[in-house]
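The complex is shown incomplete by one protein chain, all other protein chains being positioned as in the whole.
Chain nomenclature is as follows: A, B, C, D and E, assigned in order of appearance, with residue numbering initiated at 1 for each chain independently.
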Amino acid sequence: MKFIIAVIKPQKLDDVRGALNGLGVSGMTVTEVKGYGRQKGHKEVYRGAEYQVDFVPKLKIEIAVPSDQADAAVNAIVGSARSGAIGDGKIFVLDLLEAVRVRTGETGVDAL
Amino acid sequence: MKFIIAVIKPQKLDDVRGALNGLGVSGMTVTEVKGYGRQKGHKEVYRGAEYQVDFVPKLKIEIAVPSDQADAAVNAIVGSARSGAIGDGKIFVLDLLEAVRVRTGETGVDAL
Amino acid sequence: MKFIIAVIKPQKLDDVRGALNGLGVSGMTVTEVKGYGRQKGHKEVYRGAEYQVDFVPKLKIEIAVPSDQADAAVNAIVGSARSGAIGDGKIFVLDLLEAVRVRTGETGVDAL
Amino acid sequence: MRCKAALGPMSEFNRRKGDGGGFSRAPVAAAACGKGEAMKSKKTIWLAAGLAAALFAGTAGAQEPTAEIEAATQTSAYVFNTLLFLVSGMVVMFMAAGFCMLEAGLVRAKNAATICLKNVAVYSVAGLMVWLLGYNLIYGIEEGGFLGPFKVWGVDEAGSLENGYSASSDWYFQMVFVATAASIVSGALAERIKLWSFLIFVAILTGVIYPIQASWEWGAGWLDAQFGFADFAGSTLVHSTGGWAALAGALVLGPRLGKYEGGRVHPMPGSNLPMAALGTFILWLGWFGFNGGSQLALGTIEDAQSVAKIFINTNMAACAGVVTAMALTQIIYKKVDLTVVLNGAIGGLVSITAEPLMPMIWQAVLIGSFGGVIVTLAVPVLDRLKIDDVVGAIPAHLFCGIWGTIIVPWSNNASTAGEGAPTLGGQLVGILAIGAFVFAISLLVWLALKYTLGIRVAPEHEQLGLDKVELGLEAYPEFSKG
Amino acid sequence: MRCKAALGPMSEFNRRKGDGGGFSRAPVAAAACGKGEAMKSKKTIWLAAGLAAALFAGTAGAQEPTAEIEAATQTSAYVFNTLLFLVSGMVVMFMAAGFCMLEAGLVRAKNAATICLKNVAVYSVAGLMVWLLGYNLIYGIEEGGFLGPFKVWGVDEAGSLENGYSASSDWYFQMVFVATAASIVSGALAERIKLWSFLIFVAILTGVIYPIQASWEWGAGWLDAQFGFADFAGSTLVHSTGGWAALAGALVLGPRLGKYEGGRVHPMPGSNLPMAALGTFILWLGWFGFNGGSQLALGTIEDAQSVAKIFINTNMAACAGVVTAMALTQIIYKKVDLTVVLNGAIGGLVSITAEPLMPMIWQAVLIGSFGGVIVTLAVPVLDRLKIDDVVGAIPAHLFCGIWGTIIVPWSNNASTAGEGAPTLGGQLVGILAIGAFVFAISLLVWLALKYTLGIRVAPEHEQLGLDKVELGLEAYPEFSKG
Partner (left out) sequence: MRCKAALGPMSEFNRRKGDGGGFSRAPVAAAACGKGEAMKSKKTIWLAAGLAAALFAGTAGAQEPTAEIEAATQTSAYVFNTLLFLVSGMVVMFMAAGFCMLEAGLVRAKNAATICLKNVAVYSVAGLMVWLLGYNLIYGIEEGGFLGPFKVWGVDEAGSLENGYSASSDWYFQMVFVATAASIVSGALAERIKLWSFLIFVAILTGVIYPIQASWEWGAGWLDAQFGFADFAGSTLVHSTGGWAALAGALVLGPRLGKYEGGRVHPMPGSNLPMAALGTFILWLGWFGFNGGSQLALGTIEDAQSVAKIFINTNMAACAGVVTAMALTQIIYKKVDLTVVLNGAIGGLVSITAEPLMPMIWQAVLIGSFGGVIVTLAVPVLDRLKIDDVVGAIPAHLFCGIWGTIIVPWSNNASTAGEGAPTLGGQLVGILAIGAFVFAISLLVWLALKYTLGIRVAPEHEQLGLDKVELGLEAYPEFSKG
């Protein structure tokens, strides 16, 4: 199984969820994060003082999927999260050794 | 070593912490997250308009443990986080290559 | 590639970012978390009742780096995040199978 | 009472006319009772003052003739009248804070700082425009006229002795009313409108649109002179006016991004409801000054009794609006909706504003209660019409304003107030005339702004939130948004 | 002063009696000084008014007889008295916002919207119930009686000339007091009580329980007639009454889930302390109207001086409560606890409310300071007793209310106020009688509700928070909770 971590623009969440649902990805966990990358934030002025906003608000999505679904999931995210503008985000794929559903104790792919 | 990611119901945090302490798990990192899964959220009415709340508030717990402790930790979480109701959450186990304690620079199991 | 998860003290964020920039680490994702470890929180009194604050606010930093950069990155974090006091935090290194830049679709090291 | 009511529109006229209220009431009253020969010499006015006070007092409750009661001295009456304007004006001014809190609480966090800025700016612009144009447009008009002079106002206490109150205190009181009307607009159009275009509209609304329609009635223009239209404290002149301007704006501006996406309503919950509750309480407080101060005089026993009765009716209408909205939302949605209940309080208040003096308590309760019904039912209807009113300003201020104005003759009519009293016909004329005028002009102004400066921020900016885009800051920078 | 105080309970009676205050005071005073033959004819009353004013004035400070000072005209005095009710009533009404903010700030975020709804509802229900039942229960009672008539109130200014103020203004002023008592309950029982059961209790409290006990004293019932019980503005009649009702509710309802789990106290910190601070300031502001308006008259120099002195004593007691709570929490806990300091301000205010007129400043300071002590020490004691009072309403309103009532004779006694002045005995009778009555009836009502509709939400609902469960929304939907 794979554990996919995607950092996306907040306003893209619904599209991404929709795309993943299409693949039958049954669940996900979403976290608010602040991102830093090529998109270097921007300058603001507060009470006459200019300052740099380094971090940009992003959403981090975590999805555990069966290995064979991983590529499809990644593509679905890329497709739905892209705006073409800098700061669209990144997807990271990690190996997932085990998954357990707390309610039933099911493990492995059944737990997803 | 293993890196355990568990998504649980917020009100279960104390029980889970207790259970893990019992095992001598020395630390954990907790994040507020919003979850989406079988538990499909619920309908609400706001100013006369019905709408779907897709995401349910959850807590994500991350614990790094020595490999031999992993199963015990997973079981402890399952035991303490279960309410039997849908939405109890999931546990994901990843492989942990290295751990470092910032304060001392200790690495590996000693760092946990 | 490696996926580095570091839990640090909030006030150390700028130093850490500076140190990593020095290494040419191009991006990172930051999450507010609550931590629990050796640093056992502290006692507070509210309206005459004493209580234990178990969790300490921390920041979690996630960085994806090419494998050869991993050690340097870890050392940079250790160097910049250390205050010597308990609660300085931990660094966890996981294996990263794949990375994708949403905007361009680039994969692997190019995506970082 | 009879005596005063016998004046019909005339008394209405006095109610808000710059030179109405205070002493001048006395001769007018006396005249009306004494079959109308005008009294000119100041001397006789003074006499009449005492006399009329006695007459009024004599009519309060059932008691033996009390002509023997000494009136307030002329100075005391003058100070009482002035004090009523100042104290009432202060709490009405504070309504600006009420609108600010209500609106800041009902918008999303990313637009909360901008709506606060707008509320501060609206109050400030209104003050300046009423000085530069508004006041003389309202009260400089000749009787029965259509349009007053365009003329900067300046402090001038000449004639203030005849009026029986300080001209400055009256200006202050009228000014805060204009600000109120403008505040109504900001809430309805929140979260998507361009700051400066909005402020230009507010300048026109407070400097020209509001004053012209107000002059027709409170300035003793044609509406007052010919139709005996009655709007004691401004259900139509203030609240509906604000509501019509907001409606025109909402139509031209369009709904917030995604609000009606896919044909369904997507609620965008208010970000800080305790703040919205505070705003409602502040508005409620201000309304005592809004309606009570509109008695325009406090120098006689009769006026004091009237102001006190107005306080009660105002309060009871709001209470009824709240309880009604609670019950209705519980029944319809199985849950009480706090935001609708807050609208219900305001709906009750607006409903009683056209006539807070004449109704008996149970009538005030029913009038306010129906205001609560209107708000509860109208909010979703607007959504169905895809009219996006962020804070429910249109149901509460426009619809309830109409309702309150229509129902005036129920308590204030020929049988309770003698001939010359307001009629349903006259009320409808006023509602339609003012509604048509304000809506039409507002629509034109909004369209003109739309095709020149533009009134709507870019979609990506709307997504980011106006605070970041227009102000470059956040209302709550440290609280991470869920 | 002497002269007036000589009236002892009688003056007390006038203090709050519907037909007290204003002009009627004058003859009473005159009578008392002139060994009591009643004066009936209005004429003489008018004369007496001037005379008494002179007498009063003559006693203020040490100066040559000032009988020559012209009294206010009858109309002016009438307007002054009415104005005092209206302006004071407005700020007391605003206390509803103060309670709302204080309570919303001290509950957890998941219950903040619900507590706001409750506060809006409480004020509304109180207004309606005082109209339907309350007012006539309080003031319709015959002297020395136990129970007034069950009768809807209606505006009636007959007799208002004898009273010297508008009956409507008095109704408004009395109504907001009832609302205050009810607001006290909502805070103590927050975060776990069912909305509608709570509101039913509030209706009974404001329509029946409060009015009956108030009638005993302010209605000139048995307590006033036989025991010379003195409670100037309501330490016992308003604040303890609210406190007793809250205590009964807290006992029947039980503590919040987990509050006393494992025999230890688990604090549940307030979610928005700046909002709680705002609430305290609003309450403080309202208290000037609460105590100052309870002088019930402003038509004479002596009354004006009394109201002004009341403002000072009220303020100083609160200042002392704050400073004392700060010092105590610093000493005991090594840290100043803001929430206890806010309670300290209220504790000081409640403590001075039973007698804000007679104490010298240093006495007011000590009275308020001890209120701060009570609050600081009582909050943890309640926790030890496992009585879960979310906002500290019971220490501040009940305990300090008792303290304030007991200490009245320190400043208002035979030596300072002549025979007929309040006595410790009389004060205790009042405290016990009212306490027993309010607590007992409240307990019965709470139990009845518990075993019928139920008063407590389901545990899982309590965990979720009342906002989601009872309102289907969140107070701060966008701020992620830590």
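The criterion applied here is as follows: a contact is a pair of C-beta atoms (placed from the backbone, for glycine too) under 8 Å apart; a residue touches a chain by one contact, two chains touch by 3 or more.
What you see is a predicted model; the values in this text were computed from it and never measured.
Among the chains on display, the ones the left-out chain touches in the entire complex are A, C, D, E.
Residue in contact with the omitted chain (choice from E:320, E:408 or E:421): E:320.
Screening B:32, B:62 or B:98 for touch with the missing chain picks out B:32.
Checked against the full complex, the candidates E:342, E:400 or E:434 give a single residue touching the omitted chain, namely E:342.
The chain not displayed touches chain D at residues 42-43, 46, 72-76, 78-79, 82-83, 85-87, 89-90, 93-94, 96-97, 100-101, 104-105, 112-114, 116-117, 119-121, 123-125, 127-128, 131, 153-161, 166-169, 171-172, 175, 195-196, 272, 275, 278, 470-481. Residues of chain E in contact with the chain left out of this view: 53, 57, 60-63, 66, 68-73, 76, 80, 83, 87, 91, 108-109, 269-274, 277-278, 280-282, 284-285, 288-289, 292, 298-301, 303-305, 307-309, 311-312, 315-316, 318-320, 322-323, 326, 330, 333, 335-339, 341-342, 345, 360-361, 365, 476, 479-482.
In the full complex, chain C contacts the hidden chain through residues 11, 32, 44-46, 57.
Keep in mind that, in the parts below, only the chains that are shown with their structure count from here on.
Ranked by distance of CA centroids from chain A, the top chain is E. Repeating the A-D interface with over half of its contact pairs identical by residue number, the matching pair from B-E, C-E or B-D is B-E.
One inter-chain figure worth recording: chain A and chain C are separated by 18 Å, centre to centre, where each centre is the mean of the chain's CA atoms. Between chain D and chain E, the centres computed from C-alpha atoms are 32 Å apart.
If each chain is reduced to the centroid of its CA atoms, chain B and chain E end up 50 Å from each other. Of all residues in chain C, those touching 2 or more other chains are 31-32, 34, 94-95, listed in ascending order.
Residue positions 472-473, 480, 482 of chain E each touch two or more of the other chains.
Of all possible chain pairings, those that touch are A-B, A-C, A-D, B-C, B-D, B-E, C-E, D-E.
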